[in-house]
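Following this message is one structure expressed as structure tokens.
Every protein chain of the complex appears in place save one, which is left out.
Which chain is which? They are A and B, in the order written, and residues in each are numbered from 1.
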Amino acid sequence: MIEVQGLAKYFGRHAALRELEISIPRGQFIALFGRNGAGKTTLLRILAGLSRPSTGTVTIRGFRPGTLAARAGIGYLSHNTALYPDMTAVENLRFFARLLDLPCGDAGLEERIARVGLAGRGLEPVRNYSRGMQQRLAIARAFLHDPGLLLLDEPFTGLDQKGTEFLQSYLKEAHAAGKTCVMAIHDELLGYSLADRMVAIERGAVALDLPVASVTLDDFQSRYRALIGDR
Amino acid sequence: MPGKVWAVFRKDLLIELRTKDSLNAMLFFGIVVLVIFNFALEGARDSIRAAVPGVLWVSFVFSGTLGLNRMFSTEKENSCLQGLLLVPMDRGILYLGKMLAAAVFMLVAEAVIFIFSMVFFNLTVWKEIPYLILVFLIGTLGFTSVGTILSAISANTRMREVLLPLILFPVVLPILINAVEATGIILNTNDYGALRLPLTIMSAFTIVFGTVSYLLFDFVLED
Partner (left out) sequence: MQPPKYRHLDTVLGGLLLVSMILALYMAFLGAPRERTMGDLQRIFYFHVPSGMMGLAAFGLNFVASVLFLIRKDRKWDSLALSAAEVGIMFFTIVLVTGPIWAKPAWFVWWTWSPRLTSSLVLWLLYLAYMLIRSYVYDPERRAMMSAVFGIVAFLDAPIVFFSIRWWRDQHPSPMLETGGLSPAMRPAFYICIGAFLLLFVYLMRRRYFLESARQEAERLERMADAVR
């Protein structure tokens, strides 16, 4: 489903990604690890089509990221909520539903809002929400169109209890439904429990790539610690 | 596609109506510029009516630039632009929706500024109003047609809002020249036939830059 070959991304002189190669078949769930600045966010942004590669080839179902065909099946979730603070939750979802050619009846939108545990608060401006509530709504927005490829950049960071439970069950459901998922995460236990494959990026390239079935959590943790050293 | 353009347009209008951040600033600034010009042109008090078209359009351009500056700052908050970039749609739709919203805000500001100028400069205009509306409309559309894409460019540079006037004003000069001339023709002469040429040039400007901006908008967007 995703093929990455020789991917490099430079910001001025700094190389965020160097010679990154990875192949992700459809339906696989990848937990992406790495130190801050290792290149996880950059990789996810390139896959989502938000950033252009400097060199190398990336294809998603055969299409280049950022093209209309590629964007159609992707849901991307990052630290930024991409919600308009001065609009209500319903208005935010309705706006994106319109752009995505999805039905935007109030009932359907209210239902999605209820699913992330915000029932009854759909008519308040997002500005009034707590950080955890905003993130839950961001999840609803990101996956509004039920995409086949989920790209998540540290989605559990800063998420409240309700949100964590919802996201975990959502991801398990998505995985069971055969959706492909690439998730950058710090929590090794959580990643291990959700993923099929544990990948670690160091200094812009893939350094560890282990199927969950072939390695225990402790095993992975010790190899990962050895990789990133004491820095 | 028109539905999506309308959705983007409506969203910008909705947010602005709720916060009124842009509009208030635009109105206030436009009126202050009028006042400043009154004092600046003290030496030409007798012929001030001849200077009114120029004063009006300078005020409109400054006020409009303020509005354009705000255009992408609302999208930068919470990285909303990122959400828009992920939607599988032609990015030119974003351009059209924002350009029309900016034009509407600017027209509202122009109406208010014009009313104030009628008071400050003792203008009586009744039958001229339809022609003025036409000139203001086309001039404003021309201004926002190129202002939108330049605002996107400057929002992504180190200097952000400061850069916009520097790159916008030279480009938008034809609109200014023709709009001032046309407004002058309406206010100070009765030769409405002479309006055809400036209106044609402004329309051509709008069409050229509207098309070019639509096609090139994707290249300047980033989050």
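In this section, a residue touches a chain if its C-beta (ideal position, glycine included) is under 8 Å from a C-beta of that chain, and two chains touch if they have at least 3 such contacts.
Bear in mind the structure is a predicted one, so any value in this text is a computation, not a measurement.
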Of B:108, B:123 or B:216, which sits in contact with the chain we cannot see?
-> B:216
Please pick, from B:123, B:137 or B:171, the residue that touches the omitted chain in the full complex.
-> B:171
Contacts from subunit A to the absent chain lie at residues 10-15, 18, 52, 54, 204
Note that subunit B touches the absent chain at residues 146, 149-150, 153-154, 156-159, 163, 166-167, 170-171, 173-174, 177-178, 181, 197-198, 201, 204-205, 208-209, 212-213, 216, 219-220, 222
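One rule holds in what follows: only the chains that are shown with their structure count from here on.
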Inter-centroid spacing, subunit B versus subunit A (mean Cα positions, whole Å) | 39
Which positions of subunit A touch subunit B when the two form their complex?
-> 48-50, 68-69, 71-72, 74, 76, 78, 80-87, 91, 95-96, 98-100, 125, 141
Touching subunit A in the complex, subunit B uses residues 3-4, 7-8, 11, 14-15, 18-19, 74, 77-90, 222-223
